[in-house]
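Following: one structure in structure tokens, then a few remarks.
Left out: one protein chain. Kept in place: all the others.
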Amino acid sequence: MKESIGATGLIMNEPLLWEKGREGRSGFSLPLRDVESVPLDRELRGEGPEFPDLSEVDVVRHYTRLSQWNFGVDTGMYPLGSCTMKYSPKTNERQANLPGFAGAHPMLPPSLSQGVLRMMFEFEQYLTEITGMDATTLQPAAGAHGELTGMLLIHAFHKSKGSQRSKIIVPDTAHGTNPASAALCGYNPLPVKSNEQGILSIEAIAEVMDEDTAGIMITNPNTLGLFEKNSRKIAEIVHAKGGLVYCDGANMNAVMGIVQMGKIGVDVMHLNLHKTFSTPHGGGGPGSGPVCVKRELEPFLPVPRVVKEKEKYVLSGDYPESIGKVAAFHGNVGVMIKAYSYILSMGAKNLKKASQLAVLNANYIKESLKGTLHLPYDRPCMHECVFSDEDQKADNVTTLDMAKRLMDHGFHPPTVYFPLVVHGAIMIEPTETESKEDIDQFIKAFKAIVSEAKQNPDLLHDAPKKCKVRRLDEVTAARKPCLAG
Amino acid sequence: MKESIGATGLIMNEPLLWEKGREGRSGFSLPLRDVESVPLDRELRGEGPEFPDLSEVDVVRHYTRLSQWNFGVDTGMYPLGSCTMKYSPKTNERQANLPGFAGAHPMLPPSLSQGVLRMMFEFEQYLTEITGMDATTLQPAAGAHGELTGMLLIHAFHKSKGSQRSKIIVPDTAHGTNPASAALCGYNPLPVKSNEQGILSIEAIAEVMDEDTAGIMITNPNTLGLFEKNSRKIAEIVHAKGGLVYCDGANMNAVMGIVQMGKIGVDVMHLNLHKTFSTPHGGGGPGSGPVCVKRELEPFLPVPRVVKEKEKYVLSGDYPESIGKVAAFHGNVGVMIKAYSYILSMGAKNLKKASQLAVLNANYIKESLKGTLHLPYDRPCMHECVFSDEDQKADNVTTLDMAKRLMDHGFHPPTVYFPLVVHGAIMIEPTETESKEDIDQFIKAFKAIVSEAKQNPDLLHDAPKKCKVRRLDEVTAARKPCLAG
Amino acid sequence: MLYLPHTSDEISSMLQVAGVDDLDGLFSTVPDDCRLKGDLNLPEALTEWELNDHMETLSRSMAVSPEYRVFLGAGSYEHYIPASVSYLLSRSEFVTSYTPYQPEMSQGTLQAIYEYQTLAARLMGMEIATASHYDGATALVESLLMAIRITKRKKVAVSSLIHPLYRQVVRTYFEPTGLEIVELGYLENGITDIAGLDDMDDLAAVAIQSPNFFGCIEDLQAAGEKTHDKKALFIASFTEALAYGLLKNPGAQGADIVCGEGQSLGIPRSFGGPALGMLASRKKYMRSLPGRLVGKTKDLDGKRGFVLTLATREQHIRREKATSNICTNNSLCALATVMYMASLGSTGIRELADLNRDKAEYLKKGFKNAGYKIVFETPTFNEFVVEFPNGFKATCERLMEKNIVPGLSLAPYYPELTNHYLLCATETKSRDDMDALLMEVQS
Partner (left out) sequence: MLYLPHTSDEISSMLQVAGVDDLDGLFSTVPDDCRLKGDLNLPEALTEWELNDHMETLSRSMAVSPEYRVFLGAGSYEHYIPASVSYLLSRSEFVTSYTPYQPEMSQGTLQAIYEYQTLAARLMGMEIATASHYDGATALVESLLMAIRITKRKKVAVSSLIHPLYRQVVRTYFEPTGLEIVELGYLENGITDIAGLDDMDDLAAVAIQSPNFFGCIEDLQAAGEKTHDKKALFIASFTEALAYGLLKNPGAQGADIVCGEGQSLGIPRSFGGPALGMLASRKKYMRSLPGRLVGKTKDLDGKRGFVLTLATREQHIRREKATSNICTNNSLCALATVMYMASLGSTGIRELADLNRDKAEYLKKGFKNAGYKIVFETPTFNEFVVEFPNGFKATCERLMEKNIVPGLSLAPYYPELTNHYLLCATETKSRDDMDALLMEVQS
């Protein structure tokens, strides 16, 4: 197709919920009353919340219209770096909606919930195998939650050794959740710079690692899309000082079946099922952030744990050293079902193939756009590559301008201004589910934008033009916050 | 909301299926082969069709993008006259998708298909009651199919009386399917004009009705949205000459619980489940067009029929006078389930209320737009009202121009240029599921358009401007047809 | 009520505008003697939750997989449907729109139907296909009527191995108009006996189904040639569209019109409907085609777009002179089909068709080995006829108690074929499923 993918079409304006509706309307079928009314004492009763009364058609139209203002992976390419926006197979949605799963109460006796328990038991085994670790907990609800769980495990480990430590090493390329999770557990994050190659140098770690340092949080592949090739050596240094190695596995999509973190010195890591394992991101969640550990950390894992006794699956809370619980129940089971289904659909070969193609797509984009955009670290990348707006400074066009202009061309922008070590970073993660055709169109669009930046920069400054709204005033939004209507 | 509902937003251009894809890709999970291959003789084998090979994500994006170029009742008001585009309750979709229904083979023994048979049996009874007739067949797949079935029944009736007849009376306001269905059954449609009030006069019928006329096809309420108040008398005249009265029940949404056609002289009629009974129209179908008859026509109904023997439901083909079959199996059962669910959800009171509100909405629009648009028949209307572009001739703006301009205002246009008796007809059927707010916006939009027609007619001539495409060249499409890629 | 948005205040203010006092007043034009006095006699309204329970109960009483193993084909086939197709088909922009009379607002449906017409035509080996018909039976009738219009003759020859229920529909349509139908018998190898054609004249068309009702693959080439010798149009029909992933297509064998049932291609069986009537022909017959057609065109800016076209054939323009009375068709089913065909692709449909053939061959062999007679030796696709010993009815009953529905008894349709059953095995039948059946019939 010659023309750009981005076009404009008819969509509907739609007011806020409470600007619609009429008292007495209803969009909910009230169940029959087959019992008498036993009014609650006046003083306990309130007026009830002020909700608009809407009919079913009101609600359906409202959210159908809103949905049309949104862009998802099903709409087009969504190369949001570090987010692994791969296609979410539709069959996984079907499985998670099966009545036996969707309708299950979390406190059902094990004898009446074998299906879910078996799924969780097997799923833990699969993740343990994929990461090369020894045990897994599925309780964390997202990546950051997994990080915190990991920190708690490390803390419990040191405590059990009687030695408490105050610091933890966190590279400057780390995602913001890393230092935040460490801090939440009382650790002082110790920032270390990555070297000129964009990775951690053995020396840098050797320099800071000491007996008061609980360990290190490594993101591998890191957020520059580079493999931390010194990680083994770094692990040795950390271990030598009695520390533990935490791996942020958010970028696992690059190395499934290629690297088992457990085999290269990692003691504890989290996975993002909503990234690597294809569960949809839902406009911000729910996700799931299982944590995989080596033997020495297993005693501290959250309870209850699913164990198999003879042919039955049971829940056991009998782990005296456990850190306790990080979620009320068993974690985001509905999300696990989708990731479990994904792994079963893929099998070992296709998981590896997925990583290989994810890396292929990223390197293909890197090589194809290298002449067009400034590439701070010109090395083979993993699942994503990071450019900058260095070369556009002359046209006084920024990363943001290019990102917004991409929308008019029909693509979701990459992650921008992250990682912080690259100024005006443009972090592109295509994932393996983008075909060569689609990637070629993306490359074409980006090249077009860069030449637009020279010829007609205002096209970029005024972008986006095709979306429902133009650029929004985020400054006023933050200065005079209006958070509820 | 001040601004018009119609707006523009980002949508994606998308090529034709076969402009995408790469050989060897797959979007279908091929089942395991657990049996050996037994190749078919060469000369019987073909090359197989030339389809594009696509991945699941290709297919999902393709049709997700296409869907965003479409407008449905869930998107907004769809006042297509004579089509009863009411809201389709989502619960009905759920019911039709239940595995026991969706997966059922049509030739299952009755003992293994009691659920569907019971549904059909009860559903027939409900429709029989709503129409005030004596028996119902669910076999016809749509309204026109029901009309044909009706004609066949009338033909069989006369044949059984030994007298065959060649003509049938069809008013000029009738829908095109009426004469077409009559002709398909070998009858010559005898057109009669409606009177200055837009309805049939007793005299007009008396004049043409004779012993060679099989009967009359009346649409009541008719396509001008008017109730044929002489229908009783007309029926007497037709009956007196041995003829039968067919009622096109496509407009039944106006009179549920208010008029039982069987009680006012109708011998046979069809219903459009995809209009009156809320089943979605699916961009052109599937529909369902059950036919209800009086006792004297029952022997001729299509087979098999569902009958109840003791507490069991069985299929009986034992009707020697039956016309046979109009569909391979039992008709559009999936559609019946939705309409059956609708009737069960509504009950008698709400069905009547629905008709009352449908008529209220239509009259409200008629009164509100009367000053704005020319109203050829200024009488209380039923479920729809018909205007014309008479008053816009001066601005040389046509019905089509106004229809297209409505799109830019965020509404689907009404039915235009039908019925034929009104030049430049604008046939508006809001249905009962449109709220007063939405109708007021529609009225506002139409008034705005009419003044635009005066101030700036080109806004209308160039409309639509907000849709994915502008006006399409239908002339060339028909002169040099390209029906396949 | 969920589906009735009006509040009583709104009703009264609207009544005022309408100039009447109450809702009843709106019906002043309905004579009193036309009005229903009491209320309709219908069950009390159910809540959404009562409805769920009720329908759940009805649904559970039906014999479907996985609980049941059903070996019925005979015009309705069990094939796997990808979750992606079901999801896409549920998008309300497709589901809740009307026939695309206003193309600017309906490009989604229109392009999809254009794509359907194209893939459907390719599958059948024809140049053009219509937007859809109700089902395979009405598609056959429309094809015969089309041939009658084209040739201006009044007689058609129809194979007795066309689905018996389809032929019943043809008879029903033809009865009043005095059009003549001759049925062609069948040979003992299970295909149509076309010899009879030699001494028939003024035929408008000859219609043959392949694979035929016995599952046997007909020699369309030969039938086509004989038909053309008679200057009649050759109509090839089918009930199992998937077969043409493997078989030589009808177009390649001289068919002038091809019609059949598309249910196999991504449409759930739903007790027989909604399904999909497919109809295709050579381009020269374009203007005689019944039903809707979508065509490609350009908009004012020269941008590609799609519209309903050649409407002058249709009832809303031509009224009694239309090529058909059809208006609403089975559009959404056509969409399901094109989504399904797109998911399969050339590669997939071939492999899937092969697998269907091989599954049926496995079952066939099983019966042979069990000593049953495979009545017709002509090659088949995924269905075949077995002759069982007398008293097989009892076995059937036993099988059903074991949740196995063995197949369709042919006796009601072909009285000479007592104890003959038509069995079908698609890709959904595992070797275990088939072995279970074979085990039962052996014991």
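By letter and in written order, the chains are A, B and C; residue numbering begins at 1 in each of them.
Everything below uses one rule, namely that a residue touches a chain if its C-beta (ideal position, glycine included) is under 8 Å from a C-beta of that chain, and two chains touch if they have at least 3 such contacts.
Remember, predicted model here, so these are calculated numbers, not experimental data.
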item	value
Touching residue (missing chain; options B:N13, B:N70 or B:T91)	B:T91
Residues of chain C in contact with the chain not shown	48-49, 53, 56, 66, 80, 82-83, 87, 90-92, 428
Interface with the unshown chain - residue positions in chain B	10, 22-32, 55-58, 60, 64, 89-91, 93-94
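Just so it is clear, only the chains that are shown with their structure count from here on.
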item	value
Far-end chain from chain C, centres as C-alpha averages	A
Where chain A and chain C are represented by their mean Cα positions, the distance between them in whole Å	46
Centre-to-centre distance between chain B and chain A (centres being mean Cα positions), rounded to whole Å	47
Chain B and chain C, separation of their C-alpha mean positions in angstrom	20
Chain A, residues touching no fewer than two other chains	10, 22, 25, 29, 55-58, 60, 64, 89-90
For chain C, residues that touch 2 or more chains besides their own	1-5, 10, 48, 82, 84, 86-87, 92, 105
